[in-house]
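Accompanying notes for the structure given below.
Complex shown without one protein chain; remaining protein chains in place.
So that you can tell them apart, the chains are marked A and B in the order they are listed, and the count of residues begins at 1 in each.
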Amino acid sequence: MTQRVPVTLTVNGTEFRREVEPRLLLSDFLRHEIRLSGTHVGCEHGVCGACTIRLEGAPVRSCLIFAVQADGMSIATVEGLAPARGQLSVLQQAFQDAHGLQCGYCTPGILMTMSAFLEENPTPSEDEVRHALSGNLCRCTGYQHIVDAVLLAARRLRESV
Amino acid sequence: MKPAPFEWHAPASLAEALALKAAHGEEARFLAGGQSLVPAMNFRVAQPAILVDLNRVAGLDSVVEENGALRLGAMLRHARLERDATAARTHPILAEALHEVAHPQIRNRGTIGGNLSHADPASEMPAVMLALDARFGLRNAAGEREVAAADFFLGPLTTALRPDEMLTEIRLPALPPRSGTAFLEVARRQGDYPMMGVAAVVTLDAAGMCIAARIACCSAGPTPVAAPRAAAALLGTRLGEADIAAAAELLRDEVEPLGSVQASAGYQRHLAGVLARRALLLAKGRAA
Partner (left out) sequence: MMDAPRETRQIGRPLTRNEDPRLLTGRALFVDDVELPRMLHAAFLRSPHAHAEILSIDVSAVKARPGVVAVITAEDLGEYWQPGPLLVPPPPIAGMTFRQRCQVPLAKGVVRHLGEPIVMVVAESRYVAEDAVGDIVLEFATRPVLGDLEAAIVPGAPRVHEDLPDNIAAEVVQRKGDYAAARAGAAHIIRRRFWYDHGASMAMETRGIVADWDVKSDRLTVWDTTQAPVVIRNGLAAMLGLSERQVRVIAPFIGGGFGPKMMMFYPEEVLIPWIALRLERPVKWIEDRLEHFVATTHERGQLHDAELALDGNGRILGVRDEFLMDTGAYNPYGLTVPLNSQCTLLNCYDIPAYESRFRAVYTNRTLVTPYRGAGRQHGIFVMERLMDAAARELGLDRVEIRRRNLIPPDAFPYRNEIIYQDFAPLTYDSGNYGPILDAALDAIGHAGFATEKAKAKAEGRHLGLGVVCYVEGTGIGPYEGAKVRVQTSGKVTLATGIGTQGQGHFTAFAQVVAEQLGLDARDVEVTTGDTDQFDWGVGTFASRGAVVAGAATHGAAVEVRKKVLKAAAEHFECAEEDLVLDGGRVSIAGIPERHITLGALAQKANPLRGAVKPGTEPGLEATSYFGPEMGATAAGVHAMVIEVDAETLRPAILRYVVVHDCGTVLNPLILAGQIQGGVAQGIGNAFFEELTWSEDGQLLNASLADYLLPTALDVPRMELRHTVTPSPLNPLGTKGAGEGGAIPVGALYAQAIEDALDLPARGIEITEIPLSPSRLWEIVHGHD
């Protein structure tokens, strides 16, 4: 008999209750159980960073956590970044303005990584941005415009304070 | 790449976790940070029947200092240890090496105990433990035994842990005054397992003479590899460039790199000498 475990997760402020198999990856839970498919899956072995979400605020790979482990926890995904429908957050807007994405597949993971990074380091250097970004693979952009976007967002966030 | 089915237990106490492991033995695996185990499960290389999830066990993630010695809880996440002010003061080599361990997202989840129990010979922290002369507290339901890091790593992904045991605590002796440490590695990319890594610890006397030295390497053999002959050669010297070069030359012959997709064994051995020299120079500078 397959074990099923009741879980309650708060995702972007909304509570979701489901019964899941213990082996269900958190990435699959988000994408296919609660249909928040903005979080993308690129490798399922923790290298590419596309599935990065924030678990209790910390960016982590959602492909390396079982959904049952996140029971009772709070999660943030790309769907929760914008202040309202039809709007973009400062970081998202900077990505558009600096052309920081092409196919857009790696972008949600990068946004989740960088949103946490900028909270921790509001005045990053280019080198610090590149180090923080090094756990997220992008195959389209060559990273330059992503780095530009993060630095642009940092500047705008500082100016808006 | 989806994991095979397993039975999941998430005990709230260490006693409960150890009881589960004792009951299920090899059938069960502890799940710590999961940053090595879960990829292996996704690839279905690992298919444990039972997972004992330690993430809800309280009290396993502390950093305790006593006169410069450190006791680290096994479930201490890499990111926390990397930023821990106490550890930075007593054993700065920890943060220096942890910075090279994968990426921030992995370090947010990965744990020191999980990393060491996984015993990947390419991993940085086992080598650092050897260099720091760490001792590990291994517990089962009956009690605890202490094992030196040097006796813990038996082979690739193989440790002295018995089926009912868990690594619960890492004990690092205090570094004597005038000690300097350094960790250096060469990896293909930032965050990759290194092609070679060297951890060096040296202690000088008041006159600048080397009175203690420990060197250990990762990606240098089937386990983390200590280099006692190279270290011994440094004793009684002033760690001059020639002394260090001679020790590095000895170390080149002490490592047994196996070669990998990324590096030939010859290149790895070459790197061991280069990095040993650089790490020792750095450690010496920090010891002053």
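The definition used in the following text is that a contact is a pair of C-beta atoms (placed from the backbone, for glycine too) under 8 Å apart; a residue touches a chain by one contact, two chains touch by 3 or more.
This one's a predicted model, so the numbers in the text were calculated from it and none came from an experiment.
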item: Chains still shown that are in contact with the chain withheld from the display; value: A, B
item: Which of A:V5, A:A58, A:A82 or A:L157 contacts the chain that the document leaves out; value: A:A82
item: Residue numbers in subunit B that touch the chain omitted from display; value: 1-5, 43-44, 186, 188-193, 195, 261-264, 266-268, 270-271, 274
item: Touch residues of subunit A, complete complex, unshown partner; value: 21, 23-24, 31-32, 35-45, 47-48, 50, 77-79, 81-82, 88, 92, 95-97, 99, 101-108, 111, 126, 129-131, 133-147
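The rule is simple: only the chains that are shown with their structure count from here on.
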item: Subunit A-subunit B separation of Cα centroids, rounded to whole Å; value: 29
item: Residues on subunit B engaged by subunit A in the complex (per definition of touch); value: 1-8, 10, 31, 34-35, 38-39, 41-43, 51, 53, 55, 79, 102-106, 108-109, 189-191
item: Of subunit A, residues touching subunit B in the complex; value: 2-3, 5, 21-23, 25, 28, 44-46, 49, 52, 58-61, 63-66, 68-69, 113, 117, 131-132, 134-135
